[in-house]
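Since the structure comes first, as structure tokens, the remarks are kept for the end.
As you look at this complex, bear in mind that one protein chain is not there, while each of the others sits in place.
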Amino acid sequence: MTTPLLRLTGINKSFGPIDVLHDISLEVNRGEVLCLLGDNGAGKSTLIRILSGVHKPTSGTMEMDGKAVAFDSPRDASDHGIATVHQFGGTFPLMSIGRSFFVGAEPTRRWGPLTIYDRKRANEIAVTEMRQLGITRIDDGDRLVGGLSGGERQALAIARAVHFGASVLILDEPTAALGVKEAAHVLRIVLQARRKGIAVIFITHNVVHALTVGDHFAVLIRGAKAADFRKGEKSREAITDLMAGGEQMAELEAEIESFTATHDQHA
Amino acid sequence: MTTPLLRLTGINKSFGPIDVLHDISLEVNRGEVLCLLGDNGAGKSTLIRILSGVHKPTSGTMEMDGKAVAFDSPRDASDHGIATVHQFGGTFPLMSIGRSFFVGAEPTRRWGPLTIYDRKRANEIAVTEMRQLGITRIDDGDRLVGGLSGGERQALAIARAVHFGASVLILDEPTAALGVKEAAHVLRIVLQARRKGIAVIFITHNVVHALTVGDHFAVLIRGAKAADFRKGEKSREAITDLMAGGEQMAELEAEIESFTATHDQHA
Amino acid sequence: MPSIGSLVRRPEVGSLIGMIAVLIFFSIFGGANFLSAGGAASWLNVASELGIIALPVGLLMIAGHLDLSVGSMIPASSMTIAIISGHYDLPIIVGILASLGLGLAVGFINGVLVIRTKVPSFVVTLATLFALAGLTLGLSVILSGSTSVALKGGPTAKLLFGDYLGGKFQVTLFWWIAAILIVGFILNFSRFGNWILAMGGDAVSARNAGIPTDRVTIALFMSSGLCAAFVGMSQAILYNSAQVAAGQSFIFNSIIAVVIGGVLLTGGYGSVVGIVLGTLTFSIVNQGIFYTGFDANWASLIIGVLLLAAVLMNNTFRSMALTYAPRTKSRAR
Amino acid sequence: MPSIGSLVRRPEVGSLIGMIAVLIFFSIFGGANFLSAGGAASWLNVASELGIIALPVGLLMIAGHLDLSVGSMIPASSMTIAIISGHYDLPIIVGILASLGLGLAVGFINGVLVIRTKVPSFVVTLATLFALAGLTLGLSVILSGSTSVALKGGPTAKLLFGDYLGGKFQVTLFWWIAAILIVGFILNFSRFGNWILAMGGDAVSARNAGIPTDRVTIALFMSSGLCAAFVGMSQAILYNSAQVAAGQSFIFNSIIAVVIGGVLLTGGYGSVVGIVLGTLTFSIVNQGIFYTGFDANWASLIIGVLLLAAVLMNNTFRSMALTYAPRTKSRAR
Partner (left out) sequence: QSKGAKIFVIGGKADDPFWSKVKKGADDAGLVAKATGGSVTWLGPQNYDNLGPDAAKLIRTALSQHPDAIVGPDWVPEAMDDAFKDVVAAGVPLIIYNSGGMDAAKRLGAMNYVGNEEYKAGLGGGEYYGSHGSKNVLCVNTLPGATNTEDRCKGIADAIAKSGGKSSQLPLPSSSFGNPTAVAEAIKAAVLKDNTIDGVITISAGDANSAANAISQASVGDKVKLASFDMDETGLQRIKAGTQLFAVDQQPYLQGYLAVSLLNGLVNYGLDLPTKPVLTGPGIVDAANVDATMAGAVAGAR
């Protein structure tokens, strides 16, 4: 196998006395989707923030293409071709869709001797890219982001990352707020990106979505890597249990089952 | 059948020239879970905001227990026993977990001649209620909400609504940010609430979740009610298509299928 | 009861250290006089008047609002009592009640305008600042024919509002302590305090959570009007006179004290202990300079540098405290 | 090109209507003098100086910051040019460059302090406000022995910075227009403008999106320092003198103008047209009063009421505009 595009070795992260990540080592390959799974609070977003230059690891090393890298800022990470959709935020309620889409990487055009922000092109691209994700209702890039529905806003952030994702695309629970159609579009986009040779890191709590796109799975439990396996190596039930933090889900499901059963008797 | 607990008739809502809801009529019964389904931007959250007193409908009437009601403020709605978890917000990053949980309904105790906020009890109840949702890592109600993970924060908001939900519990995409275990706990809680005779309105984009808890389904497409049916009356595929805004999902799924297939050949 | 460890990690410790730092600075350069009762009285008296206003202004800021109108509330209430009980010689109690009533009324108007118009409170209270200043000037000239009116408070009024204890400490100091206790109780131990924090954190969510945000807003503006009126009234009694042009500096200084005390200008965070420490820090810096013997020409420079140093220390400790605060059993979670 | 319809629905229309309202008010009560060229010059001259400072202060506020230090930047730069080119008689160009350089330097220091210390910019610039005032006073007394220094600008300097066109309109008016064009270009048409809006909207997301937030912050503080220094410099040339104590009113007035213009105090929203209209509105209200026959004692009252009225009108229209703005083909979506 070739050198992985991104390799993490022994990453630790603590906030004051709280250790959030513990000795994480991971490899991400070109043209593969790595699904990062784990319970709420397992440390997935924190790991992502390290990869995208938001936080610095307390210890541990990162390599890209075999060369050691350390990101000083999110800009640094994006200059290395890493595009990230964070779990929260990423859009600006009081900005237009076009401006929000291109924030930090605005398209420009010449206007006489001056270089100006190309509003028309920005709006067009933003609207087109959102359409790619199945958001067909938005046709005016000048609308304010604040007026969009939750899913529309999420789609905007994803569309942005997909547009700029040069070599690594990181999506932290991208489908959380999305409808079934839009979620399917995101999965399609992820697979398209993979086909283009981009490495994708995909975080989700949805087993079905994970199984649909994942080539490779890493599971975090309480900040430590609990499992690391490839597609087909584990059963769906085993994966679900791992995602639940290593607990047996069968019992809980049985309980829910029982509720449904009781109710059906009522009806 | 008895009078429904909540009945909406001909609800319309527009923001300026944008009509968001069009002639919605709905009934919600005690001890039943109504799943509100629909694409991104279909108008689900807007409908919820009307039910919880945040917005006023442009036209249409609401009845509770057969008596016409009109909510002037969210407080009004909660005085009528309606507890809501909105899609965004609901927690306060710079407040402690206990304070955030009880915001607007703080427990008090006597302290000499004075009535004071009962910090200890608030913290205890908040931590206990979150544990009910499977969040077992939080044991200190004095921690700031800002330091919680996305799912933990969501669980806090849900725990709050469950705790206060007197007769109607409204959950707008409660499981969106939750892990599989926590989501299962929420489903369990919803079913428990139903058993207690509470009417639950549950919004989700997850077909599995919808089918697990729903007794009754209403689908919004572009602000209008497109379907209204009870459990077992429609197939899973039909429901999925409705949730996608009435479009055929088969095609998209086939496309995703094809990606996966191509890739497997690669591997 | 919180443990000692968690007390040390409270964010207010930062403000405390900032205050102690300036205290040490002036103890060194101001010498024995600064530390004497007279020296302490010098900054405590200033702090007490500023503090009485800074407390409700701080609460307002925590709730996400500003009140600039305190600046003309002070002369307005001074002139009210002076005209009523000085110029017209009515009993002092009438003047006291009228000036406090005026404070409540102006606060009520501010609050109603803010919630009804949805105009930012900065602008609304700016407008009332100007309007009230104009009314005070215009009415004073009409009623008393002058812009400064003398007032002789009786012994009871003097004792309650305008006297020096031990010849040094203004009685307002005790009123300040009372205000600290009341506001501290409200913010930390009452439901109302929780509402204030929530409103500043996220006004929409707070409303959605069923908080009567309108009523809270009005109550807060009324309390800042009342406190400003109180300070104006007691100054009139203490200094036996009232002037139309007085008190504008309180606008800025109260905001400064509150912000130094760690309250977020954008709302949602702050503590009474912080506000008190901020008030003390600002007063010590402003008054301590008079004890140092430094040339007055350089006073502002030193004040600026000290303020920055105090806040820097404050912030460093606060952020340390916030990071370390939730000391859970770390990995054992 | 935006359609007429969408132009009418722009939020700035609110500010425009507010301004027109006060203009009509004073046209009625101020009579012919107010409408004459001299009358217009009266508020335009005031607006031009305030406006030159309000523009960068507005940008800062959109980006989520405040700059109070402009208040002492103005006298500091006046004194710099007066001491260099007046007291020491060096060529005027040296004085001009030195005072502008000082503005840039102070802005740089502000910016660096804000990003390094993470202390709110309100506090940082408050500290530099004091420190710079102290430095100006102390150094002026040492260097020139006086707190007010005379300056004779040559004809070129006068023509460029300190003259009246047609005997009425200050040349600063043209500098203001130039500043409006530049800042308008930056905010609406450059990438930098987008960064400013994004930073004010959500500083964390902006940084995550790869915006060099530190550099933007420093650049913004430098521009407000530069503009304040420019006003101080040109005032020294225009009035042939400089004083240590001047300019404090600009702190508050620039914030007022910007907020009246619809910029959010909390950042993330605002427009150059709005800032300009806010500046004009405030200047008209402040100066127009002198053209009416009203008793000057009531001036503040009228200013307060007019400000509130203007902003109310402004807000009503802005919120109407924001609701209706995204006119898509309604139900056909």
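Per-chain numbering from 1; labels A, B, C and D assigned in written order.
Just so it is clear, contacts are C-beta pairs under 8 Å (C-beta built on N, C-alpha and C of every residue); 3 or more make two chains touch, one makes a residue touch a chain.
In this text, all values refer to a predicted model and were calculated from it rather than measured experimentally.
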item	value
Neighbouring displayed chains - absent chain, whole complex	C, D
Hidden-chain contact residue, picked from the options D:Leu23, D:Met199, D:Ala229 or D:Val244	D:Val244
Contact partner of the left-out chain, one of D:Ser146, D:Asn188 or D:Thr266	D:Ser146
Residue, one of D:Leu137, D:Ala179, D:Val258 or D:Ile275, that touches the chain absent here	D:Leu137
Residues of subunit C (touch criterion as defined above) contacting the omitted chain	33, 36-39, 41-42, 45-46, 74-75, 130, 133, 137, 147-148, 150-151, 167-168, 235, 238-241, 243-250, 286-287, 290-291, 293, 295-297, 299-300
Footprint left on subunit D by the chain that the document does not show	33, 38-39, 41-43, 45-46, 49-50, 133, 136-137, 141, 144-150, 164, 167-168, 170, 235, 238-241, 243-250, 252-253, 256, 286-287, 289-291, 293, 296-297, 299-300, 303
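Note that only the chains that are shown with their structure count from here on.
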item	value
Averaged-CA centre spacing for the pair subunit D and subunit C, given as whole angstrom	29
Centre-of-Cα separation between subunit C and subunit A, whole angstrom	47
Centroid spacing, where centroids are CA-atom means, of subunit A and subunit D in whole angstrom	43
Subunit D, residues touching no fewer than two other chains	264, 326, 328, 333
Contacts with two or more other chains, residues of subunit A listed in rising order	15, 137, 147
Contact set on subunit D toward subunit C in their complex	66, 113, 117-120, 122-124, 126-135, 137-138, 141, 255-256, 259-260, 264-266, 295, 297-305, 307-308, 311-312, 315, 319
Subunit A contact footprint on subunit D (complex, rising order)	185, 188-191, 193-195, 197-198, 201-202, 204-212, 264, 268-269, 322, 325-326, 328, 333
Touch list for subunit A against partner subunit D, complex	52, 54, 73-75, 78-79, 84, 86, 89-95, 99-100, 102-106, 108, 111, 114-117, 137, 139-140, 142-144, 147
